[in-house]
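Below is one structure. I have some questions about it.
Note that one protein chain of the assembly has been removed; the remaining protein chains are unaltered in position.
Think of it as A, B and C in the order they're written, each chain with its own count starting at 1.
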Amino acid sequence: MIQQISPIPTGMIETQTIEVSIGPQHPSTHGVFRMDAVLDGETVVGLKPVMGYLHRNHEQLAERMTWLASIPYTDRLDYFNSMTNNWALCLSVEKLAGIKVPERAEYIRVIVSELTRILNHSCVIGFMLQDLGAWGTPLLYAFREREKILDLFESLSGARMMCNYMRFGGVRVDMTDAMVAQAKDIVAKFPRFLDEFEQLLSNNEVLLARCQKVGILPKELAINASISGPMARASGVDYDIRKVDKYGVYGRFDFRVPLGEVGDVYDRYYIRVLEMRESIKILNQALRDLPAGAFVAPEVKLRNFKIPPGDGYGRVEAPKGELGFYLVSDEGGKMPYRYHCRPPSFINLTTLEDMCLGHKVADVVIILGSVDIVLGEVDR
Amino acid sequence: METIYQLIAGWFAGKPEWLPLAIAIAVPILFIVGVYPAIFAYTTLVERKALGRVQNRYGPNRVGRWGILQPLADGLKLLTKEDIVPRDADKFTHFLAPVIAVIPSVLLFAIVPIAPGLVPVNLNIGILFAFAISTASVLALFMGGWASRNKFSLLGAMRAVAQVVSYEVPMVLAAVAVVMAAGSLSTLDIVKAQTRGGLEIAGWFVFQPWGFVGFVLFAIGAMAESARTPFDIPEAESEIIAGYHTEYSGFKFALFQLGEYLAAIAMAGITVTMFLGGYLGPGIHIPYIGGFIAAFWFFLKLGCMILLNIWIRGTWPRVRVDQLMGFAWKVLLPMSILNIAVVGLWHFMGNKVLAWGVTAAILGLAFVILAKISAAGNIEKRTYRYAN
Amino acid sequence: MDYAFWTISGITVLGALLAVTLRNLVHCVLSLILFFLGIAAHYFLLRADFIGAVQILIYIGAVAVLILFAIMLTRNVTGEAGPQEVVGVKWWIGSLCAALTAGLISFAVRADSVAETLSPGPKATVAVADIGKGFVGNWIVPFEAMAVLLTAALIGAVVIALEEVRNRR
Partner (left out) sequence: MTIPLGHYLILAGIIFAIGLAGALTRKNAIIVLIAIELMFNAAILNLIAFWHYKQFAALTGQMFAIFAISIAAAESAIGLALVIAIYRHYKSVDVDDIKSLKG
């Protein structure tokens, strides 16, 4: 019998695709995350993110305990940036309960959040370079700066990463003058580190060749997929909740929102560098203007804390994007009836496949690195 | 080998004839299997220390003073680790791959001269032998990757084969330039050809324009051939875990490491021999101790090459597979072919000062054009705007 | 010398046998490499160092790797061979032909009495420079012909590759 001639219109060599499971144990999936990738040679032709390995039932747990008891659990969402997580929950609860936060507390919140942002961004760039194969050198440089900030957090809250620092109506502990001086010192020295970082990285040929035109996220897709944070801004979406909502005292500071044009990995890298520079500006202003006064609203009784029935959504600009909590309080008011978290990492991850298709395996890991995920937040 | 034989043949006048020959054969072998693995062991330590310094940390400092016993501890640990073979693996090939990984690397040292007349084997096809042997190392990578029945290993194996085969070409062509200038394939003759006017430094090939280009080409090729960062894509840990040796543990893994490092050291040695004047240096003609001084110069240069490798490893990100291939075929290959033509020009131009200028101009121009062509359209300068 | 000859010959023949009989294609290629190594060792034994190095460089470094690539491109990636090949009429005929050829060659060699009375070979090896001079001297015409052939092969490969790139667009 004559062999059937199969119609291959392209005339290409018919190669067999292989399915590779990248993760959950893989050096560069940033935790227990899995990507089911279909490869044609080195090129990715299909990719499916698989998550849930770190699911800890965060929302259900929060619905079984008091409002206050959830704050330590939010630390574990995005364990890199516990301060902004705290703030998001506190902001939602304060909105729901109608609590007014004193000036000083607002300023302290801005200071710790912006410190968290530069901590997160510098480390993300470090991790991304690690994925690029730079043997952790940039990462360790970033960690050197991170240590200084974490030292401040430790003296402030008693913990380096799981700070559990904010309370409804303010913060738990006041920032002493010594700590303010420490923060000023960090902020004063940080631009030098950024310059060094940029000098080493931003014009490195290999980095440019690896990052430019890789993992492009178009503006329309970014808007439609409700991408937020630096990732959306790198695609040119002018959306920063600090500007949109002007929550806290952000309306008083003078800072700009950098926007990218192309939306590739390099834009995501560089937008983070620029955002760090803007954060330094905010920090300088906040530390200069830090008013005296109460650091927590005196009228708020945290013991036996109750919220009248109603619902509300509060959101902050976390380093990774829009972090919001939707809360419903019913008659009892002692604990949430419904507690929903909008994690930025999880939603930013949904466009991973669109960004990765057609690129090489090596690009997938840096695209994932540029998305900036923390699995504690993705899986909750 | 011959040198040792001549040296000791007189001492064994009344003894059986085979004795000096056996000793002359045994000494280089013992030297190669004794000294170079020791260099390997301490290279790993120096590498970890140096990388630590690059990265703001100390590096190993717990085992012995300054971590000096760390290589021993590592070796012991790897020896006592469980040897895991995947169930579906091709057992025999899986076993054979690490063994084959070491053999070519050790054989490479056979042609590296360390002092005047002191080379384990003075082959008249020296450099060709080195290239023939080093191609064989790719088989070990392929066998290891294929036999593991792991998709990451297979990807690593394919990458390794493609990379080593591609970089072989510019490397060989860069060496051809040296062979043309020296007029011999023998490594001893190549080193001898680098003396000029009784000076041991002025004649190094690296100080001539074509030699410098050849040195850069060869060093890049050697780095790619031994899969070091920024060309470590066959074992890119952030992409394909560990590439072809993902499924290796215990001493088989150690053998892979040994083979890889020995190949890197041997390639550094060949680079030194071909471009940096091998053992040449001031004072090698002093009677009695001249040989030791020569060996000192050789190992000093070898150490510098190794440190250069480590430095690059600590500071450069990794390139992508297609970029790697494009670099080899679009930049290195034209450069190396041009380099051969330039050596011919150099050879036939009488006035060496003029020749220096002309060849430097040709090569510089070619490099600028190639860099422009290869970079065009890929890298752009970006400006960022701010929202209102 | 005798021992070396017999050992290397054994390895060579074993490699050759395995290369055409094994079921797994990758194993076939690995045996083929063993065979190539054996042949290269024979060349070194025969004082043809340059040819030995060339043998390793081209056959192991290029041809074997090329065959491995072809296997990877045509078979499934793990290199398993397809359906089992049956020992049928064709197999017997092929083996018979081969055996007859081997017998014929052996008979011819044995019959040639000169073969037993050859002078021993030279002790020294040939300088590579002589081979190089040969290329541009007596053998300039075949050398140029070979260059043309290799260039043609190179251009052909480039044309095939370009075809694929164009089709992909």
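General observations
Everything below uses one rule, namely that a residue touches a chain if its C-beta (ideal position, glycine included) is under 8 Å from a C-beta of that chain, and two chains touch if they have at least 3 such contacts.
All figures in this text were calculated on a predicted structure; none of them were measured in a lab.
Interface with the hidden chain, as seen from subunit C, comprises residues 1-2, 5, 9, 12-13, 16-17, 19-21, 25, 28-29, 32, 35-36, 39, 42-43, 46-48, 50-51, 54-55, 58-59, 62-63, 66-67, 69-71, 73-75, 81-82, 85, 90-91, 93-95, 97-99, 101-102, 105-106, 109-110, 112, 115-122, 126, 130-131, 134-135, 138-139, 142-143, 146, 149-150, 153, 156-157, 160.
Convention: only the chains that are shown with their structure count from here on.
Subunit B has its Cα centroid 43 Å from the Cα centroid of subunit A. Contact of a single residue of subunit B with at least two other chains is seen at positions 154, 158. Multi-chain contact residues of subunit A, defined as those touching 2 or more other chains: 18.
The touching residues of subunit B, counted against subunit A in their complex, run 51, 54-57, 151-152, 154-155, 158-159, 229-230, 232-233, 236-241, 313-323, 378-380, 382, 384-387. Per the touch definition, subunit A reaches subunit B in the complex via residues 18-20, 26-28, 39, 41-42, 129-137, 140-141, 144, 200, 204-210, 212-213, 238, 240, 243, 256-262, 266-267, 270-271, 274, 360-365. On the side of subunit C, the complex with subunit B involves touching residues 24, 26-27, 30, 33, 49-50, 53-54, 56-57, 60-62, 64-65, 68-69, 72, 77-79, 125, 127-129.
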